[in-house]
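Encoded as structure tokens, the structure appears first; notes follow it.
Only one protein chain is missing; all other protein chains are in place.
By letter and in written order, the chains are A, B and C; residue numbering begins at 1 in each of them.
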Amino acid sequence: MINKEVQNIAAAVSYINDGAVILSSGFGDAGAPISLLEALAKTDVKNLTIVSNNAGEGNYGLAALIKSGKVAKIICSYPISAGSIIFQNLYNQKKIQLNVVPQGTLSERMRAAGAGIGAFFTPTSAGTKLGEGKETRIIEGIEHVLEYPLKGDIALILAKKADRLGNIIYDKSARNFSPVMAMAATTTIVQVEELVEVGEMDPELIITPGIFIDRIFVHNK
Amino acid sequence: MINKEVQNIAAAVSYINDGAVILSSGFGDAGAPISLLEALAKTDVKNLTIVSNNAGEGNYGLAALIKSGKVAKIICSYPISAGSIIFQNLYNQKKIQLNVVPQGTLSERMRAAGAGIGAFFTPTSAGTKLGEGKETRIIEGIEHVLEYPLKGDIALILAKKADRLGNIIYDKSARNFSPVMAMAATTTIVQVEELVEVGEMDPELIITPGIFIDRIFVHNK
Amino acid sequence: MATIAKTVGLNRKQVAWRIAQEIPEGSYVNLGIGSPEMVANYIPDGREIFFHSENGILGMGPAPKPGQEDGNLINAGKKPVTLLPGGSYFNHTDSFAMIRGGHIDICVLGAYQVAENGDLANWATLDTTKPPGVGGAMDLAVGAKKIYIMMDHLTKDGQPKLMTSCTYPHTGYGVVRTIFTDLAVIDVIDKGFVVRELAKDMSLEDLRSKTDASLTLAKNWSVLNPPEMN
Partner (left out) sequence: MATIAKTVGLNRKQVAWRIAQEIPEGSYVNLGIGSPEMVANYIPDGREIFFHSENGILGMGPAPKPGQEDGNLINAGKKPVTLLPGGSYFNHTDSFAMIRGGHIDICVLGAYQVAENGDLANWATLDTTKPPGVGGAMDLAVGAKKIYIMMDHLTKDGQPKLMTSCTYPHTGYGVVRTIFTDLAVIDVIDKGFVVRELAKDMSLEDLRSKTDASLTLAKNWSVLNPPEMN
């Protein structure tokens, strides 16, 4: 019988390699896998690349991981939230690399990775500083830039409920990047509030089917 | 107060121009907007291009529209179902054009149209007869073809329930192409079984939000 | 009763009110972070408008009552909001498909600078000591059917923000439709600024002195005269 649940949080974040590209869900705190990120901070992995919309706030979750010194590079759309002090300090000290990607392009590049699209042309960022150095093409009279897939080795995501097969539902706007990150990573690890029986979730409502999920950590609040 | 419901089926398919590109949902009969297609067959529109997975079966729905002589061209993945007699006869008489597109590329091209992607590289069909004449590129060692968006003037889709704002849910595998076609057309017309009150649908379960829907025809079985 | 010193121009609420009047019923609208969020407060009663938030919400409602906040229901500025009946949730990719795909009728954004050809600069200044951050600004700029700008006519230092061309890094090119400032409503038409409304007691000459580009007065221009708001 398939059971993707792991028995503790250390097992959830085990076997992550040095230099891994980690997709980390959430828009601000909503949908961020705080506990998984903090557990990862306690491992001895190093030289990580983090892909996330933001760069962490306060000193918890992603900020705690960044503070641990394990993050070499961040790929995100908006690292300048008022609370992103830890990141901004390291950035100013040139101790962390930053790659800013427009939010929709960030999401679409991960979708391309998950959907087997080799590259795509998007009008977003064409002609701007963020489009510099990219291949461009005029399509239907509009300048586009060519963007490539952004694939993760690991995705750390948050959800509301899972079953042992990895079927998942989310809560409100905390859904945000989790579904696309689940598709785009080789191994997807989900932190959920509740594990339910197989068949309990409405099949019309399952947002991320188990095919995209590898490990489930049930976080008892 | 916004109300996207039309009062009768003639109104549902009104103002469709000659030469329109019509996206028609369904995988076989599942999810096919039979009544809308038959209503369209009764109008005096002509020279339509139909985009659909199949080419109609029997003499109802899409087959009836094709039989009416209003369809100049079909873009589809699989027009060779045993029941696609009307299409196949017209094809053999060279009275209808056919453009065969791999099923995933068909869907992805409509998604590109709906999502503002200018073009995309896909490995599907590279090096095959269906990839002939297309721009190619080796990405990560794999040959890809460049595919362009497939936009509709009109989408005719089927769903289970709608509210007056055009929020929609589907039934089982009848969902298939409807969500992507709703995104990819300038005007989307949905045939539903039931109209429900606004707020009655679970906001987590709404598959196609009203932003993609223009007209609702409630088909009383 | 003391006499209150009269200042020319609209306050922030009045600009939000003015923009709200411009939004037709049934529109799908994205409001940028900050001042543009205020526009939602001034939609005329009975006019049904659907607010989109880039983080995966359509049908966003006002802020919840104190104590009713839900950290999983926030807007693009990460502030608690509510969901109206008929609202829905979706993932980020679908949300930006809506944006980039041209399904958002109107997007109201703030700006550092707008050029007379509709170019927009609203994501970065020339200060390179801070890390850059763009969020969804570039996607919204290229994707929304109409971009409305809500901004002060001048910077805090008194510098013009309506320019012949942007000196700050571009967000998008030729994308701005209309600019709503504390002093005027200005359309971008044929690569030029056309003043459609002027604040009460504001002259075109005054406005020109505060603008680093040519201004044309629309034939049917009118006085921008919102209700009192404090």
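Basically, contacts are C-beta pairs under 8 Å (C-beta built on N, C-alpha and C of every residue); 3 or more make two chains touch, one makes a residue touch a chain.
Computed from a predicted structure; not experimentally measured.
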### Interface partners of the hidden chain - shown chains only, full complex considered
A, B
### Query
Quick one: which of B:Ser24, B:Thr49, B:Ser107 or B:Gln191 touches the chain that's been left out?
B:Ser107
### Query
Quick one: which of B:Glu5, B:Asp29, B:Asp153 or B:Asp214 touches the chain that's been left out?
B:Asp29
### Summary
Among listed residues A:Ile34, A:Ile50, A:Ile80 or A:Ala115, the absent chain is touched only by A:Ala115
### Task
Kindly note down the residues of chain B that lie in touch with the hidden chain.
27-31, 53, 77-81, 87-88, 91-92, 98, 100-105, 107-108, 110-111, 122-130, 170-180, 207
### Message
Touching the absent chain: which residues on chain A qualify?
### Response
1-2, 111, 113-117, 163, 165, 167, 183, 198-199, 203-204, 206, 209-212
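Please note the rule applied: only the chains that are shown with their structure count from here on.
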### Task
Quick one: point me to the chain whose Cα centre is farthest from that of chain C.
B
### Task
Could you please state the distance in Å, as a whole number, between where the Cα atoms of chain B are centred and where those of chain C are centred?
36
### Query
In chain A, what residues contact two or more other chains?
108, 122-123, 170, 172, 207
### Query
Which chain C residues touch at least two other chains?
83, 89-90, 96, 99-100, 142-143
